[in-house]
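Of the protein chains in this complex, all but one are displayed in their positions.
Chain lettering (A and B) follows the sequence in which the chains are written, and residue indices restart at 1 in each chain.
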Amino acid sequence: MSDIQIVEAPAGVEGSGFFATSMDKAIGLARSNSLWPLPFATSCCGIEFMATMGSHYDLSRFGAERLSFSPRQADLLMVMGTISKKMGPVLRQVYLQMAEPRWVMAVGACASSGGIFDTYSVLQGIDEVIPVDVYVPGCPPRPEAIIDGFMAIQQLVRTESLRRREEPKYQELLAKYGIQ
Amino acid sequence: MGKIANETLLQKLTDKFGEQVAQTGADYGLLTVETNKEVITDVLTFLKTDAALQFIFLTDLTAIHYPDQEKQIGVIYHLHSLTTNTRIRIKVFLTLDDLHIPTASTIWDGANWMERETYDFFGVIFDGHPDLRRILNVDDMTVFPMRKEFPLEDPNRIDKKDYFFGR
């Protein structure tokens, strides 16, 4: 039998017939359990992502059932695999097309740092072109590691304040990448 | 049909092309001949169409760079005769100031991308190629990265300090 678990309510004030909590927490809870990932799979890690999505590991247990192949509706950009210099502008364009709030996960050594490919044609980590929230190490990471990275993203989403995206610090970060 | 002996194969080539084709080796039983760019198209066509040879399969086309030689760039063809199960390797060496060689894409359609790749990496210009552009590297690259003088690592990197690597 399947063991269905429902996520616990955030801290708040409870009384007969009502429950009050802050907007941040309620929305964070909803968002973190219904992330729409955009799989930007270029190479080996993409195959491990396939395994993560497959029946054995099943990422949909974490509310990421629905892959969004259109960046417009995606919340989470999962970059899996080597990004070459030819691919860099494409990746950046995809990131720009995503609507706020957006999170980025660099899966695998290549996306995080260029990995073993320290060559003239490979971008040495995607953080040269877009800001990254979570890095997942491994070459390729096991599906468990990808899920762990995904849970770290969920944690971020759950605890982030609604206004974080308008903070000067965040704006400054984006400006550093030349993104308005 | 059984495998063609290297001697027979070489004999056939020298009968047809005389001194234009010469054996340079037979490492591990694979006959290697060298020829020049004037007759390379004829050699390839002969090998492909001769009824006894039938090297109909272009296995591979690539190049190699020897900076110390006078003719620095070598273009290397691997052909395979599927009916006789024989392979042959053909080399043509070119000087850096004249990197022109006739295309093989008129003989095999499959040579198209292999030649583009060779151009991309070594700068060999295949005359008569329908669409000789870079294929793997970015279009605005000006160097040919597989030549020996080109470094492996990105020369423009600033985040990699030599003292971290003890050099």
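Here is the rule we use: a contact is a pair of C-beta atoms (placed from the backbone, for glycine too) under 8 Å apart; a residue touches a chain by one contact, two chains touch by 3 or more.
In the analysis below, contacts and distances are computed from a predicted model.
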Of the candidate names "Carbon-monoxide dehydrogenase small subunit", "Beta-carotene 15,15'-monooxygenase", "Putrescine transport system permease protein" or "NADH-quinone oxidoreductase subunit D", which one corresponds to the UniProt protein name of the undepicted chain? "NADH-quinone oxidoreductase subunit D"
The one of A:Ile27, A:Met50 or A:Val132 in touch with the missing chain is A:Met50
Residue of B:Val39, B:Ile56 or B:Ile125 touching the missing chain in the full complex: B:Ile56
Could you tell me which of B:Lys16, B:Lys37 or B:His78 touches the chain that is not displayed? B:His78
Quickly run down the residues of chain A that touch the omitted chain. 40-44, 46-48, 50-51, 54-56, 67, 69, 81-84, 86-87, 90, 94, 116-117, 119-122, 139-140, 142
So which bits of chain B touch the chain we can't see? 25, 27-28, 30, 32, 56-60, 62, 64-65, 76, 78, 82, 85, 87, 89, 108-114, 117, 121, 134-138, 145-146, 150, 152
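One rule holds in what follows: only the chains that are shown with their structure count from here on.
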Please give the residue numbers of chain B that touch chain A in the complex, ascending. 136-138, 145, 150-155, 157, 159
For the complex, which residues does chain A have touching chain B? 85-86, 118-121, 124
